[in-house]
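First, the structure itself, so that you have it in front of you.
Left out: one protein chain. Kept in place: all the others.
A and B are the chain letters, set down in written order, and residue numbers restart from 1 in every chain.
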Amino acid sequence: MSQAIERARTYLKPLKKLPTVWCGGCGLGVVMGSLTRVISGMGIEKNKMATISGIGCTGRLPTYIDTNSLHTTHGRALGFATGVKLANPELTVVTVMGDGDSVAIGGNHFIHACRRNIDITAIVVNNCIYGMTGGQYSPTTPHGKRGTTAPYGNVEYEFNIVSLAAGAGATFVARTTVYHVRELDKLIERAIRHRGFSVVEVVSNCYTSYGRLNKFSGPVDMFKWMKESAVTVKQASDMSPDELVGKLVRGIHVEKDQPEFIDVYDKLARDLTADSSTVNQKLRETIESYERLGDRLKARIG
Amino acid sequence: MSGNNERPIWVLQGNEACSVGAVAAGVNFFAGYPITPSSEVAEFMARHLPLIGGRFIQMEDEIASMAAIIGASLAGARSMTATSGPGFSLMQENLGLACLAEIPCVILNVQRAGPSTGLPTQPAQGDVMQTRWGTHGDHAIIALAPATVLECIELTACCVSLSEEFRTPVVLLLDEVIGHMRESVAIPAPGSYKVRSRPLPSDDEEDYQPFCCRCNDVPPMAHFGGPHRFHVTGLTHDERGFPTMVPAEVDKKIRGIVDKIELKADDLAMNEETMTDDCEVLLFAYGSSARVAKASVKDLRERGVKAGLLRVKTIWPFSGKRLKELAPQLRTIIVPEMNLGQLVTEVERAVAGVAPVRHLGRVDGHLFEPDQITDFVLEEIAS
Partner (left out) sequence: MTKDSGRFEIRLSGSGGQGLMLAGKLLAEAASVCDGKNTVQTQSYGPEARGGKSKTDVVISAEEIDYPKATRVDVLLAMTQVSADEYRKSLKEDGLFVVDSYLVDDPGHDSAIGIPFTLLAIEKCGRALFANVIALGAIVELSNAVEWESLEKTVLARVPSGTEDVNKRALDVGREAARSATGKAS
């Protein structure tokens, strides 16, 4: 075990000084620990992986992970990840996003990434609040709970990220919490190994912003809440809707085979170029003439 | 221009020519969202990229399109998108990231009349200042404006080259007239241009620093998946790419991304001059307006007015060098633009009162007619 931890530590950037920017007791450290254990355990080459994030507390995570890392604009991690993956499919691409990042400002990108099924893993750390900006309510703040912009309780109703991802067509969807660390390791690994778009929702704690406003006595109290309100997918299947109110259903919710975008695209491209009857003569000639033009343009390179 | 075997003649649409120029210059990744009057570029790329080993994707909006071309460039592709006003507005956010994080990419903006949805199928030149200042914070930008279909090929290739050379986003600013018209093109002779590649670090370089440059050089750029791994952020960063709030480091970074472009303004200037040697009235124009201005210069000469045209192909960075040289001989400078006064402010700044500058604006969704410019000039010199 300690060997595994030592190996995981080598996946943290040596140049970045710890501690992190995160508050003591924050679940993001647990997520980072889990991700480094998984990618080191899988033996993913550091140069062949890109960890990509948006903005917020979660957005800082790639700064510490010793792979290629890209800290983008708020909500846009999946757009950048799409470009990175399409330009170099050899790379293992993992995005880490918060709840506001992924399903508020980035909601459109999120559902379309689910639909496209490009081989990217999205880890969504859901702490039910905008933490870095000081505790404003987010799309996952439960109805009635408080935020600094919901001082009398949230009037809106929250997203269920798992249902959202499943409804949008994601081919791997799972949920767990930062309390269930072994399950978290297992799910992140399953998600990365899944060929297609995979979503892991990690319910986390933001004591500083969410906990204090919603009558938790400290970070540990929030871990207790996760422990007590989580039920497995199997347990949930025997429970009534009333019994499931306020429960966190953890485990794999969706896992299905569906051709991956780049696999389909590249096969199409191969078929088109190989089959002379498909690419008609005029198109072929046109492409050749562009190539000749390209040669003219490139003649002076170097 | 006549047809011979050495220089074949094609009839191409402006948007199509941009696509041809892009493919010829090695663009192998395109992400975009449909919008009039630029959609022909996306359609061309969707047809051709899979056949030449590239990849095309239609994103959910222009925000994501811009994100995707930046991501692709970081992973080593030559990437491009195409849009028009409303989409260009949405791209400003990530355009800023590309400026700060010094990531090459090319954005085609086929200008249509705005603001807002405006006139989707009608031309304008209203995005000149948005191109320069549309994203927040201090930065510099390179923007080129073609006036012919041949230039759509040449300048798109040039945009690719400049974006790579300077590690920066480059905008091709055309307008609906140029994007949609078809024109005969004598295909350029071999070796007409040079398409550069981004500066690369050596594979065995120890301790690669992705944003470390000496003087005003452009720092070498590795790519994701190559021998160097590195961190990229939209936060202001130090030479290793990590966030910094140290005033001296922040200052150096911001001045660096501006100076690497602004200090080269005179070198980057591409102009075409028509009868400027002895001219007393100078028309200053770009894009489709410059074609009309050229017709007007010929009319004016026939009427005995010593008119000339300075057409700029490089909009940003703005070089006032030629204007300063010409100003002492001029009675007036006339700036026709399909807007209510954008690049004219730079012209005024450059000539600094040495010659009077007059703006002729048109914002009704139509290109100028030669008579309109000619009449304006005649009135100006009479008064």
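Quick notes on this structure:
Heads up, the rule we're going with is that a residue touches a chain if its C-beta (ideal position, glycine included) is under 8 Å from a C-beta of that chain, and two chains touch if they have at least 3 such contacts.
This one's a predicted model, so the numbers in the text were calculated from it and none came from an experiment.
Within the full complex, the chain left out of the display contacts the shown chains B.
The residue touching the chain not shown here, chosen from B:57, B:74, B:310 or B:367, is B:367.
From the options B:295, B:363 or B:378, the residue with contact to the chain not on display is B:295. Per the touch definition above, the residue from B:21, B:37 or B:336 contacting the chain not shown is B:37. The chain that is not drawn here is touched, among residues B:120, B:199, B:341 or B:361, by B:120. Panel shows subunit B; residues 1-3, 9-11, 36-37, 120-122, 176-177, 180-184, 288, 291-292, 294-295, 298, 367, 369-370 of it touch the chain omitted from the view.
Operating definition for what follows: only the chains that are shown with their structure count from here on.
Subunit A and subunit B have CA centres that are 35 Å apart.
For subunit B in complex with subunit A, the residues that touch the partner chain are 8, 20-21, 23-26, 29, 31, 47-48, 50-53, 55, 57, 59-61, 63-77, 79, 93-94, 97, 153, 157, 187-197, 223-235, 240, 242-243. Put simply, subunit A touches subunit B in their complex at residues 13, 15-16, 46-48, 50, 52, 62-63, 66-73, 76, 78-88, 90-91, 108-109, 112, 262, 265, 268-269, 272-273, 279, 283, 287, 289-291, 293-301.
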